[in-house]
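Every protein chain of the complex appears in place save one, which is left out.
Our next item is chain A:
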């Protein structure tokens, strides 16, 4: 904004202390305002990231500070990409991502669609539905282990009540086949409202006049849903998927409290595996390379996805 005429006028009637600061140009003020933020982000985000990249080419270990640090080139990267355990971890993460996103989009969209029917009190119930996603995932995840207890757990009791199975006969967290579903259920419970809120905004952004026009053309409700509602809400749905995808790729707190990555490695998502390598085995160089690979993956996938999202928006 060029404020030169305004500034000239301002100069004519300067109140008190204004004189002292008036000398600053807009450009200077802009820098004074932006610099602290950028500085802090550089110090706490970018500097560590560069350090991580540097460490990833070494065999440094935090717990042995006196040992000589050697440059090992790309050896850490080679070892990670050739490690079958890492691929198992990636597979567990992909399974978790696909199912949580699918379930959350399905349930979240359905809820938004129903809420958009504007029944009495829909605002109140929307707020209640939102509660789980605002809470601390670690604290809530820990409590879910209580709900999942065989015999005494509420979840097992309810499932047993409806299926007639013995509530002590299955353990959601202890069983190799059930544990991946235990984390999917808890995550879906927690984050479906997130998708619901975004879908609701999408549905509310569709003007009534389009439906009125369709109604005049005698388009069936079914047809209206597929040719108006879905295409117009699609950018919002895709945005919800983007957010959930990034968040769940980083997933740590909820799952580490729920299963701790077990039993075996069945729920060891990448963040949990990375934490073990870095803070339990203290393989700092190796885990730095791991972190770089993860970051490049998230960033790469997100960029491709955002391009696709923009294409949908343009249509």
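Definition applied: a residue touches a chain if its C-beta (ideal position, glycine included) is under 8 Å from a C-beta of that chain, and two chains touch if they have at least 3 such contacts; residues count from 1.
Here, contacts and distances are computed from a predicted model.
S.K.: So which of "Trehalose transport system permease protein SugB", "NtaA/DmoA family FMN-dependent monooxygenase", "3-isopropylmalate dehydratase large subunit" or "ABC transporter ATP-binding protein" is the UniProt name of the chain that got left out?
M.R.: Not shown, but named in UniProt as "Trehalose transport system permease protein SugB".
S.K.: Across the whole complex, list the residues on chain A that are touched by the chain not included here.
M.R.: 1, 3, 6-7, 9-10, 12-15, 18, 21-22, 24, 26-27, 29-34, 36-38, 40-41, 43-49, 51-52, 55, 62, 107, 111, 114-115, 117-123, 125-140, 142-144, 146-147, 149, 151-154, 157, 167, 189, 192-194, 197-198, 200-201, 204, 208, 211-212, 215, 236, 239, 243, 246, 249-250, 252-253, 257, 270-271, 274-275, 278-279, 284, 287-288, 291-292, 294-295, 298-299, 302
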